[in-house]
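Missing here: one protein chain of the complex. Every other protein chain is in place.
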Amino acid sequence: MDFEPKILGIACNWCTYTGADLAGTTRLKYPQNVRTVRVMCSSRINPSFIIRAFQLGADGVLVGGCHPGDCHYGTGNLYARRKLAVTKKILEFAGMEPKRFRVEWISASEGKKYAEVVEEFTNDVKALGPQTKFKIRKD
Amino acid sequence: MQNPYIPMPVEVTKIVTEVETNDIKTFRLNFVNKEDEENFKYLPGQFAELSILGKGESPIGIASSPTQPGYIEFTVQRAGTLVTGIVTTALHDLDVGARIGVRGPLGNSWPIEFLEGKNVVVVGGGFAFTTLRSLIHYMLHKDNRPRFGDISVVYGARTPGLLCYKEELAAWEKRKDIKMHVTVDKGDANWKGREGFVPTVCKEVGPSPENAVTVICGPPIMIRFTLPVFFELGFAKENILTSLEMRMKCGVGKCGRCNVGHKYVCKDGPVFSFAELDKLPRDF
Amino acid sequence: MTAMKKIEENLRKEAKRLLEGGEVSVVLAYGRGYDENHPMPFAARTVEDVDSLVFNEYCTFNLARYLPKYPPKTKIAVAVKAADSRAVVQLIQEEKVRREDLVILGIPVTGMKDQKTGEVIDNKTTCNMANPVLYDILLGDEIHGFKGGSPYDVLAELEGMDHDARMAFWKKEFEKCIRCFACRKACPMCYCDPCFMDASRPRWADKSPTPDGHLMYHLTRFYHLAGRCIDCGECSRACPVDIPLYLFHKKLAKECEDMFQQAAGMKIEDKPAMVNYGNQDSDEMLK
Partner (left out) sequence: MLKKIALEKLGDLVSALMEKGPLYAPVKGEKAVDFQEITNPADVILDFYNTAMSPKFAFFPQSEDLIRYRLGKEATESEAVSLDAKPSVILGVRPCDAKSFEIMDRHFLGAGIIDPYWNDKREKTTIIGYAFDPSTAADPADFYNTLGISASDTAGSDIFMIRTDKHLLFKGITEKGDRLLKELSVLEAGSKTDEKTFEDKAKKGGEVKTRFMEIQDKAVAGKLVQVFNNKEFWEKATAACISCGACTFVCPTCYCFDISDETLFRDGVRKRFWDACMFTDFTLEASGHNPRPRIFQRYRQKVCHKYSYHVDKYGCISCVGCGRCTRSCPVNIDIYSIIESASKL
């Protein structure tokens, strides 16, 4: 059987989540591997969420926010960019494959971009295989 | 050998919300196994660890009396800071029929033999009335009542809505063999009882220290102001008893966190007289 | 007289003057421990206490750690080496201490030694600077022309590894952790109360020492110190089981410097990097 990765999506309420909605309503086809959690702003994401997701068995984490400058709250995603950049460096230096974590700016009108990003990311994660580095093992 | 860390299964059979703020509830628990019930022999003043798997354990004073066979009761206040309060919150979310665990009985009890033949003054404040309720039930039981002298109770809460066990208080008021002095800091439109702080009421009631023992439980601030009243009335420190509160985990004197001096509150306490407390380091 | 002895003498002289004149109510410096190689952090409060002050190459502690616990408006003199002074600057940036409450006694020094191993720590576990970045009084002569390589040289080996090897490396190191929290308690920047590890709602990591909990604890702590860690290396020296935490902190400090063009604790006027954003920030950093 093919490996179907489990991917956690964390999407900002105002842009990416709405963009994902648009991808759905315009009937774009994209893989179903992403399970999305909505947050009010990408800057609400605590890097521990991402570490925890990997610990609980996520094969990849995709974060979506508004384009810099378009944040609903003005500057939220500018802070988020710094936070997520550091998170990425942490994951990489700890030994996680950097391709398992991706941040994309997707606006409410970019349903097509959303579908493309999900497809591309799913394929990337698929190629990497199951994530075992952080996953909590019960034994 | 009995493993002291493994709880016994119990079922929640009744939940009573005691106060209008909804954060104090009394849980009635029935043992699932008959032999556990028989082994669970306790006296008023003892406590037990209530255990919810997945959440943890919390030490709670037993609010029922051994003279009420068939079940045990615990009155629990929902606590909560960022760091604490998981178990009490989970308890408050329980419904009748839920299965939890109980470990105990633990600790010492109110010294029944010491109290026998003496007049007993019970002083309680707010939610800390639980093991006092157990004691009152125990003393009022018809088999036990003759063993004790006069019983008087001073019980206070901030408002009428914050008094626990309202029905029982009313029933006790009607009895002749117990003198009740229920008071609130501030009454409301429907409150016909006494108004005033517990220390003031104690002064007014003015129990005689002659052959009498005071049993006192309440928030630290109440105890601090009530103690001088009893000293003034002539009570000796040996005859003023209280129940200490400390963070506990194991309940059997092993985990080491509840010690005050060389005493473990969970095992050598929680009941101490103020004379005993005087000998211990001020570390509680 | 050696440079160290001279610093010790100046330290006593200045401490005495400050306490006598009532300029400060406490001098945070170093005192005698149970032997020469094991001095202790020491808070001198009276002129008599001053005789107990010492300074030698084993006085590695970062005294900035003690600053936030004093109530505001307490006048404090604090002895700082280069990295420690950066910690003070960072604490001022984060409004944990006030510049006007401090008399900073700068110690220009190199060649400090690890108490356990006796190794010189300059660029290995600390930021490899010789002179404090901020001080009111300098206790020794400013050091010129000190070179000892970049503080990030020690990263080369780990950076050269592939991801799997690095994961294996950290797993092995974290496995040693006993959760004594010495790293967090020794750190001048770890002043949160309660720490995320103590919070029970949510419970971020297992309370008991499990490898998964260790991973969560350390990675999150690294994140919390990103852009704030001033590379004093105190966490690694405090660790009773010798986990090289400094390597991760150094890596993040290096990356943050690259990405945000700002090193932690260099200037009082700076805003801490992680509560700020810059016009020059680009999506490149997310790649």
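Per-chain numbering from 1; labels A, B and C assigned in written order.
In this section, a contact is a pair of C-beta atoms (placed from the backbone, for glycine too) under 8 Å apart; a residue touches a chain by one contact, two chains touch by 3 or more.
In this text the structure is predicted, and so the values were computed from the model without any measurement.
Enquirer: I'm checking contacts with the chain that's been left out. Which of C:Pro41, C:Pro68, C:Gly148 or C:Pro272 qualifies?
Expert: From the options C:Pro41, C:Pro68, C:Gly148 or C:Pro272, the contact with the absent chain belongs to C:Pro41.
Enquirer: Using the touch definition up top, pick the residue from B:Thr75, B:Ser134, B:Thr183 or B:Asn259 that touches the left-out chain.
Expert: B:Asn259
Enquirer: Can you say which of B:Gly85, B:Pro111 or B:Gly193 touches the chain missing from this structure?
Expert: B:Gly85
Enquirer: Looking at C:Gly118, C:Pro202 or C:Pro240, which makes contact with the chain not pictured?
Expert: Touching the chain that is not displayed is residue C:Pro240.
Enquirer: Quickly run down the residues of chain C that touch the omitted chain.
Expert: Within chain C, the residues touching the omitted chain are 33-35, 38-43, 61, 65, 115-117, 176, 178-182, 184-186, 193-194, 198, 206-210, 234, 237-238, 240-242.
Enquirer: For the chain that got dropped from the picture, name the residues of chain B it touches.
Expert: Answer for chain B: residues 1, 3-6, 53-58, 79-81, 83-85, 87-88, 99, 220, 245-247, 249-250, 252-259, 261-262, 267, 281-284 touch the chain left out.
Here is the rule we go by: only the chains that are shown with their structure count from here on.
Enquirer: So which has more C-beta pairs touching, B-C or A-C?
Expert: More contacting C-beta pairs are found at A-C.
Enquirer: Counting only Cα atoms for the centres, state how far chain A is from chain B in Å.
Expert: A distance of 52 Å separates the two centres.
Enquirer: If you average the CA atoms of chain A and of chain C, how many Å lie between those two points?
Expert: Taking the mean C-alpha position of each chain, the two centres sit 34 Å apart.
Enquirer: How many angstrom between the C-alpha centroids of chain C and chain B?
Expert: From the centre of chain B to the centre of chain C is 49 Å.
Enquirer: Of all residues in chain A, which are in touch with two or more distinct other chains?
Expert: none
Enquirer: Tell me, which parts of chain C touch chain B in their complex?
Expert: Touch list, chain C to chain B: 194, 198-201.
Enquirer: Mind listing the chain C positions that touch chain A in their complex?
Expert: 158, 163-171, 196, 204, 212, 215-216, 219-220, 222-223, 226-227, 248, 251-252, 255-256, 259-260, 273-277, 281, 283, 285-286
Enquirer: Within the complex, which stretch of chain A touches chain C?
Expert: Against chain C, chain A makes touches at 47-48, 51-52, 55, 68, 75, 78-79, 81-90, 92-98, 103, 105, 133-134, 136.
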